[in-house]
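Here you go, one structure.
In this view, the complex is presented without one of its protein chains, the others remaining in place.
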């Protein structure tokens, strides 16, 4: 299971171990951590919520997209849900490839895609309130009610 | 000690722990592993050798360059020396930054700089021979006997 | 029957994780309109829809037994 939603703290080494391969010269990881300050506002903690079975499917889709686009790439992603404190690890993406340029690019692609198509939401809790992030920013609108065509292909 | 040369296997989590900060939303790691095939040739094992005190200084210099160039970045690098087998970890670079684009870029910068200015060498061992890598490729020549001016600034 | 699932701010607005209603034969757009009226939801334009865990368009017709999920703009990572 290279693509997981976890209610427990993520063991980074476990995610890395899933992509080790004799053909790989490079492994990159992205570790998303809970930052204290966003735009000058102090976060106390976050709650992550997921539509779990679909989130796993979408993580798997991202893995397939990467393996098709970067030859020889192997991918593992674990995203945590529940309550997270400052510096806690929210997501770990590990990508191994024969050559290092691909490992950086493919990893970057994975986090950008997670932010587009994986049904996971975070609620920020501050001293003076709380809010589901992404809900009223409306920087991303889907006039057709769905994301781009490519997002639908598995 | 965020910059180390190690004779023992590298504990990836230990390197990551050095860059955890409340201001960071992203940590990237680069893990260089020993690949079995290079240009179709099968590697049996590698020997890494370093000019240790200077290598540590140059890793520290790379860390300073990154912290100057990417605001809020924190860096840790450990490079292993000695005999390494296929899939063994040769180097771990961890970079934390407030925002993710910087974490990828700064990490990539670190590995490219390591390959330019850090006095570490690898000897490939194949079934039919062995060779110090970099010694006769001569893709990098220093007509003045030294690297670029920027390489000398600390 | 159809199971309709809500997440994030929609779940709080509706007050339920999911509801069961029969909307077979209706389009996603029609279901959105129905729910918008029933729960005073006014942000359904920016909400994606999944049918049986795959993204669907507003035009898609809901089948008997389909599980519908409304997916507000995501914020994982």
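Labels A, B and C are assigned to the chains in the order they are written; within every chain, residues are numbered from 1.
The definition used in the following text is that a contact is a pair of C-beta atoms (placed from the backbone, for glycine too) under 8 Å apart; a residue touches a chain by one contact, two chains touch by 3 or more.
These figures come from a predicted structure and were not determined experimentally.
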item	value
Visible contact partners (per top-of-document touch definition) of the missing chain	B
Contact residue for the chain not shown (choose from B:66, B:86 or B:111)	B:111
Touching the absent chain when the full complex is considered, from B:23, B:49, B:67 or B:88	B:49
Touch criterion as defined above, residue of B:18, B:79 or B:100 at the omitted chain	B:79
Contacts of chain B with the absent chain, listed as residue ranges	32, 48-51, 53-55, 57, 79, 90-91, 111, 114-123, 132-147, 151-152
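We take it that only the chains that are shown with their structure count from here on.
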item	value
Distance from chain C to chain B - Cα centre to Cα centre, in angstrom	49
Touching two or more other chains - residue numbers and ranges from chain B	none
